[in-house]
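Next up is a structure, given as structure tokens.
One chain of protein is taken out of this complex; the other chains stay put.
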Amino acid sequence: MVAQVLVNGIITAAEYALISLGFALIYRTAGFIHFSHGIVLTAGAYLTFLLTKWLGLPLSYSILPAVALSVLLGCLIETAVYRPLRRRKASSLILLLASLGVYFALQNIVSMAFGDGTRTIRLGGPEEGINVLGARITPVQVMIIFVSMALFVVVALLMKRTRIGRAMRAVASDPALARLCGIESDRVILFVFAIGSALAGVAGILVALDVNMTPTMGLNALMMGMLAAIIGGVRSIPGVALGALFLGMAQQLGGWKMGPQWQDATAFVILLAFLLFRPQGVLSRKGRSAKLGFGS
Amino acid sequence: MEYLLHIVILIGIYVILSVSLNLIAGYTGALSIAHAAFYGVGAYVAALMALKLHSPFLLNVVCAVFLCGLLGALVGIPSLRIRGDYFVIATFAFQVITFSVLNNWVSFTSGPMGLPGIPQPMIFGLKISSHLGFLLLIGLLCAITLLITRQIVRSPFGRVLKTIREDEVLAQAAGKNVAKYKVLVFVVGAGMAAVAGVMYAYYISFIDPTSFTVMESIFILSIVIIGGAGSLWGPVVGAIVLVMLPEALRFIGLPSSIAANIRQMLYGGALVAFMMWRPQGLLGEYAFEKESSQT
Partner (left out) sequence: MNSSLLEVDALHKSFDGVAALDAFSCSVRDGEVLGLIGPNGAGKTTLFNVVTGFLPADSGSVTFRTIELHNKAPHRIANAGITRTFQNLRLIRMLSVLDNVLLSFKHQPGEHLHNIFFRWKTSARVEARNRETALSLLETAGLAEKAHDPAEALSYGQQKLLSLVCCLAAGADLLLLDEPVAGIAPTMIEKILSIIRRLPEQGKTVILIEHNLDAVMQVCDRVIFMDAGKKVSEGTPEEVRNDPRVIEAYIE
């Protein structure tokens, strides 16, 4: 039983990690909470559904177009809503509120188009799952873990080794200075949205393959992704992974001990604890800054 | 006619909710999406007391307000350590946790099945049973809420709130105990929301957790924002507009299956539109500007 809880914890962590990574990248580079990230995840799943069930494409051919369209959606939100607001020097609160509005408008479009019920893109019926060390795990779930890890490595390499990755880090730490060095922050931010949205789209498809999809799937996933990012520390990629792992495990353990209906509450209590006592996350190197962020 | 009274009663409930959230978010600048939690707890406290203890209406109101006040303090205290974006998330966490408790503590709250059969309120021997009766009661409570709020915002206390909203550092340098003000404003706001919750419970006579979700919190926040943050009458205008909007849709003859979706879509769209073109809302004076923290 414990083994199953651990395995479930890893699977959950892998799912959260993908959305968490995208969210964290956007938060550190663009500087605000991109709530609509959740709907990009939902879009990934539902676009796949649209392509397979309504247009009859085979699943393997639908994934790439669905992810591409998710990227398009994320970038569209950035250019149509956030960029104009940034030009007007809108505060991060305004961006957050606008993001909330976009999320709810779009979630309802999904509801209207596809209904509120559960939809599936699975090929067969629910899968049996192979036995690993006393726990059951399905092939889809194994795939989730591997894809998640692979994408993490890819993004980490991107951040460290490529010029665009360095540009992203520059804009994240000091946008004004980055601009002086000739980095166009708008373009970098757009790129970050593209990557983040791709990760979200993939996450949506994976979650849908694992547990099917509903129009509100993005909200829950985003919440968990945000929690994982905050717990792990938004500024550190391994931190995000650790945060996701910690959250996934804690949730499954909490669910096991108290019943699955308390999973959400468990996660949020952990979040509150972190916000109160260690807002920079577990792995952040920066210590707590002085009262109210003062300089010299 | 009854239908019209029903709408006005709903508007009344949302006026109380949005005026109280405006005190927290509009005047003090503490954006919170936990308001439905206070609303819900107020409703549940009154309902449970009425159903299980058969206690009188006024006592239930007092208890609901008191408990929600404590809850408000619980949310207000973290606001001192957690800032800006993260604070909004903290209120979100609080909202979800409260909903979870209401929904999952089945032995106490009956969970998703809700609490039916809430009796009609008796005030000084007078039973409130008709729409008109509820309307008058709600109207009175709205007036009281607005009066209390008006007193607060026009006083030196209100001046300090507006100062905290724009510049906490300056408030502290001026000798104001920012922590105390923030907690107090949450206590007062939560207490008022509790009154709205109590009225909702008695009026509909059935409550369940689905009326007190994060979506509801965001709806109340939308009223504050669209009506105008930081103005006394903004929330009133906002409540009227946003509550009447779906009813207007019904007139056009939209099928009820997507009416709810269209309505939420419009709220979402309105929120975006206002953020892009008029963040201070229709009547407001606060436009959610950034707080400066350098000295």
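Annotations
As written, the chain order gives the labels A and B, with residue 1 at the start of each chain.
As a working rule, a residue touches a chain if its C-beta (ideal position, glycine included) is under 8 Å from a C-beta of that chain, and two chains touch if they have at least 3 such contacts.
Just so you know, these numbers come straight off a predicted model, no measurement behind them.
If you put the hidden chain back, the residue from B:I89, B:V160, B:V243 or B:L283 that touches it is B:V160.
Hidden from this view is one chain, which touches chain B at 148, 151-152, 155-157, 159-160, 162-163, 166-167, 169-178, 184, 188, 285-286, 292, 294-295.
Note that in this section only the chains that are shown with their structure count from here on.
Chain A and chain B have Cα centroids separated by 30 Å.
Per the touch definition, chain B reaches chain A in the complex via residues 31, 78, 81-82, 84-86, 88-90, 92-94, 96-97, 100-101, 103-104, 168-169, 215, 218, 221-222, 225, 258, 261-262, 264-265, 267-273, 275-276, 279, 287-290, 293-295. By the touch criterion given at the top, residues 32-33, 81, 84-85, 90-98, 100-109, 111-112, 223, 226, 230, 259, 261-262, 264-265, 268-269, 271-272, 275-276, 279, 292-295 of chain A touch chain B in their complex.
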